[in-house]
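For this view, one protein chain was removed and the others were kept in their places.
By letter and in written order, the chains are A and B; residue numbering begins at 1 in each of them.
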Amino acid sequence: MATIHVDGQSYTVNGAHNLLQACLSLGLDIPYFCWHPAMGSVGACRQCAVKQYKNKDDDKGMLVMSCMTPAADQTRIDINDEEAKAFRASVVEWLMINHPHDCPVCEEGGHCHLQDMTVMTGHDRRRYRFRKRTRRNQYLGPFIAHEMNRCITCYRCVRFYNDYAGGTDLGAFGAKDNVYFGRYEEGVLESPFAGNLTEVCPTGVFTDQSHSERYTRKWDLQFAPGICHQCSMGCNTSPGERYGEIRRIENRYHGEVNGYFLCDRGRFGYGYVNRSDRPRLPEWRESPDSEPVSFDVDDALARISDALHHARRVIGIGSPRASLESNHQLEALVGKDNFSNGIEAREQACLALMNNLQRHAGLPAPTPREIESHDAVLVLGEDPVQSAGRLGLSLRQAALARAEALGESIGIPQWNAEALKTLAQDRYHPLFIAWPASTDLDDVAEARYPMGPAQIARLGFAVAHRIDPAAPAAEGLSAEDEQAAGRIAEALMNAERPLVVSGGSLASEAVLEAAGNVARALSRRAKRGGLVLIRREANSTGLALMGGQPLDWALDELAQGNADVLVVLENDLYQRMPAQRVDAALARTDTCIVLDHQRTPTAARANFLLSAASFAESDGTLVNLEGRAQRFFQVYDPVYMRPETRIHESWRWLHALTVNQRGEKAGDITLDTVIAACADAHPVLAGMTGAAPGSHYRIDGLRLAREPHRYSGRTSMRANQDVSEPRVPQDPDSAFAYSMEGYSGYHEPRQQVPFAWAPGWNSPQAWNKFTDEVGGHLRGGDPGVRLIHPVPGQGSYSQPIPGAEGTDGLRALILPRLFGGEETSARATPIQQRTEAPSVILSTDDAHRLEIKAGDTVMLGEGLTLLVLEQADWPTGWAGLPAGLVAGLLQGESITLHKPVGGEP
Amino acid sequence: MSQSVSSQRNSLRYRSRLLQPEAERRPDTHPLTWRLRDDGEVVWLEEYLRKDGYQSVRKALDEGDPQAIIATMKEANVRGRGGAGFSAGLKWSLTLQGGEMPRGYMICNADEMEPGTFKDRLLMEQQPHLLIEGMILGALANNSFYGYVFLRGEYVESARVLNRALEEARKAGWLGADINGSGFDFDIAVHTGAGRYICGEETALINSLEGRRANPRAKPPFPGQSGAWGKPSVVNNVETLCNVPAVILNGADWYQALSGDRTDDGGSKLYGISGPVEKPGLWELPMGTTGGEILDRAGGMRGNRQLKAWLPGGASTGFLLPEHLDLPLDFDTVGKEGSRLGTGLLAMAPQEQSMVALMRNLEEFFARESCGWCTPCRDGLPWTVKLLRALELGQGETGDIELLDKLAADCGPGLTFCAHAPGAAMPLQTALKHFRHEFEQGVSKPRGKAHQDPIPVGEV
């Protein structure tokens, strides 16, 4: 803590900050560009100048860059000094010299940091009378549009893309007043975090291309606090809607989970919400081949109730991509004994094991932010960037944080970004990755071990044994692997806070047990470490907590004729199990009722298809990989723009069916009620009620506004349908209003912020106004509630599970992938464009044995042609296949590859 | 190629030279140049050793007290000849050493690109071993394990000479492992640049050495704390380093006395002069020699021209007037006149030279050579260029000169990231001060229509 004096007032600030950060944290405004709360200071733009005085008696003072000056105790500065103001005005004037002033056609307009800063400094007249410089733009792929004329050369893009996210294809080119930021050659931006450029860039150079075609200004969008449904990380998002469509997703600041950044799957994968083929009305079809018939809600409910009523036994299959509330409501409808959580048995076993380890392995699950302060990391059997997107960025920061540790030893403050970078060079905190294929973290890893699942597990067991000899040893390790285990154990033991990362990607309990043993060993050796376990889907953790039978059980029951009616909640069974098994089950099902927002192969088999809401039209709760229950809220009412639609939250549909079933009159349910019911029924989930305020929450007696107060055109939005403006939809479920009326300020601390805006701050930098200190936590507390708590003690070590490697032939090793590896986002056009061509990775041995080589094509089954990639150190016996390519193919299943018929490809 | 063509080529070929005969240069008064030959041939190792070469290294190694080297250098107050005049000894005393600190780098700044400067080239092209000797001493003092001569790419001849000399020194055991049986290891490589003035700025130089874009680094941390590859590094100018051997051999007092009572700054200096003078050239003279004396040595202005203004030490120093010719050219005195000693190589402008045109040329240089990192320099300097071009063409508008004043002020020390832009500001400020009327003559138009008084923006 330090006391600083600003414009004659004394304040207490965090002395580890620089003056800019300290002043912004106090709520004082200083304009800036090159500084970014997550990326520190470099002092390039010179916009943040203030007057600093040596002491009380100094009345002359000197201009300094506040971002490059420590907030040392007794620092005296003036922000409002005339000379400082004049200099800051000069800086904006220079930055605007070549700027095209194209705000009216610029997609950054209205949430533009450059606009904000220009207004803040008072620059509104052009004195430069000479010709402007113009540039060419590049094609950068389906996500990002490029307009270099707008560049103000703040260097933030390359600092984020290269230094923070590890990209290598975007750079700063040229010199003097001709610095160009782009790709070294035109083409798709390679980093899976490129989308953050749209928020990092303070002007409109990098904009969201997915938003472009159906563009809407920020002030004309309607928002709600969202939780990304695209993986188990649970990033907080701010989806924006107009005319009944999601138009873009922006980051919603969360001090512990995602900070300022999202991954590109989360940002650009929302397109499935807007698909025109979505079921918007309940449908009925006699048999799988007959045409579907739409009908009304009451009809639908009546007929489905009838079917349920006459059923011998109804089985419900839930889903780890649906909310706790919907799953609970399904369970309530079909009864606990008839409820499956829709997860394949092996995955479910892994999920249960993961929940167990997070309680009993002795190490807590750090938040993603906390991950960044772990100083040695072992990743066992995961490719975090591919399987948990944003998490990979946190792990990268953990490796990079070595720079801060080195800097501390010679007095370089944490915010002095370039100095830390040049000091550390390529010295990182030790990061070890046991994973067969190359990963996006290899460049900061000390080593990657290209192993198959069983070998990875053995390595883990060996590491645990090295850390604590009481942990059982693993048999049959090569000398090389023993050495690796030794090195890893040493690095973990030398660290202050070692971190173990594993997860379900390999569907291997052995790998997880090994990770658990490492965690236990570290814990017994009194290490303050952490254990991060990656789950596959947005609510995998939640469903594993909730319980229920695995999907295999449900299919078996049906196939054996033990039930005749099936209700499937937001789940495409064909993605999870081989088609024959699903077919066999459905063949014996008399009535299949599917609730979904997508037309999946399972939905195509439904007798009744209920038009369910996606995340954008519903509220609910998900549990992320930390065990954090987080609430997402409905962004818009689908009926407002499309009165004919009958889209409802799955939990609402299911509740209605339950009520009908009981023969009661269909009283509506609200979110508060369904949450309470779910929490009641599942004591482990009890904490979920606290994940967000209920519907009665008010600030200053007001609901919270979903729309910015400049929202325009409300009265005419539906004028083509009806000249009389309907009343805005009422929201019985949450404290948010479908309106600009309501609280949207930042003075009152709150957790649930649909969109960040403060006077003078229209860009995402407005989040600074909502945090306790810039880059810190939301003043109202970071949203969400942890449901899983470690139990004291470490539990007992597991015995190494013998691996099942070494069979003849090839087995599938399914590699998670960010683009195309997740079922819903894979339906979004930009994600499809970014998805790589189908391929298979083989070891050189296997390729040789099969007489194929890299670059050839092979066939898997009938229809699928794969490009062969050879990797010298790839584990023999495994065929690396991208996730999401072969529906229903399970990890480790035997496969046969054959050459395409008809000679050479 | 015909005889005449090749002979013309040879006669036009530029050769670095000193305009002082051997007879005038003595070991006790001309530590930098006494060994140079009248024929301008390179003093290779054998001759260098004959002329007391490497004696200081031998002495320092025998004494085995690196801290003593620093103490002597501090006492001698050898001020940096790269232009900033910072005490080399003081700099060395701040280099992190010992404890957990890794050994670092000794870097010679041989990027010589300051307009009007041609001194380091002479030292490298004719007497490479003096620089090598200086670097070894610097390495000893700073516990450096490796050295680089960061040489501008255009100095092809310097590179050739230096590389051969390094090879000689290595063979003779002055470089490499266990130098002269002392147990001290040190070697040097020549790193050649690929253009860009900013590479001479010491931290930009380090970035460039590391194979990055030559943007300067923020200070602190100084190179002595975290320099090349994050290791403690020392950057010194060629001439600075060439002073070290004699200082170590003869002591601080001797060095101080070299300048007599001309100035408080000790030592000798390679002074030079260019522009339209009779005999442009280089001399080793006592520190504090006046501009007048140097102009005299050059035979005065060429063809009866009158001196209008002069830059005392490169394009980034402020203009002085004929009345300043009597001042001793040392760091502090020149500093008091609104200029800087800089590199101590004078550039003379004759009476008929338009100061607006000259300023335009200088600002074109600075704008073009900006690294593009910070805003005032990157975007402010090109604006000054455009305003100066307009004024030169007589197309200036009312307010342009005030705008130049403000631009120059806004590029002052501390306001930009490194000293490049302040280097551009200083000549502009002094030109506007001394020759304002010339700039005013370029204003012919009223202020353009668009430039009405701003209307205040509302509160947000």
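Quick notes on this structure:
By our rule, a residue touches a chain if its C-beta (ideal position, glycine included) is under 8 Å from a C-beta of that chain, and two chains touch if they have at least 3 such contacts.
To be clear about the criterion, contacts and distances are computed from a predicted model.
The listed choices are "Flagellar assembly factor FliW", "Large ribosomal subunit protein uL23", "Spermidine/putrescine transport system substrate-binding protein" or "NADH-quinone oxidoreductase subunit E"; the UniProt protein name belonging to the chain that is not shown reads "NADH-quinone oxidoreductase subunit E". The chain not shown here is in contact, across the full complex, with A, B. Note that of B:I70, B:L282 or B:C418, the residue touching the chain absent from this view is B:L282. If you put the hidden chain back, the residue from B:E202, B:E284, B:D330 or B:E369 that touches it is B:E369.
Residue B:Y197 is the one among B:Y197, B:F222 or B:F417 that touches the chain missing from this view. Shown as candidates are B:P31, B:G116 or B:P223; the residue that touches the absent chain is B:G116. Against the chain not shown here, chain B presents residues 1-2, 4-6, 8-9, 12-14, 16-17, 112-118, 120-121, 152-157, 189, 191-197, 208-214, 228-229, 272-276, 280-282, 311, 315, 345, 347-350, 353, 358, 361-362, 364-365, 368-369, 371.
Listed by residue number, the positions of chain A touching the unshown chain are 158, 162, 167-175, 180, 183-185, 425-426, 442-443, 445-448, 872.
What we mean here is this: only the chains that are shown with their structure count from here on.
The touching residues of chain B, when paired with chain A in their complex, are 96, 100, 196, 206-207, 210, 213, 217-218, 220-221, 225-226, 229-230, 367-376, 378-383, 386, 397, 399, 403, 406-407, 410, 414-417, 448, 450-452, 454-457, 460.
Within the complex formed with chain B, the residues of chain A that make contact are 42-47, 49, 62-64, 68, 87, 90-91, 94-95, 97-98, 119-120, 122, 124-130, 153, 155, 172, 174-179, 406, 409-412, 416, 418-419, 422-425, 427, 759-760.
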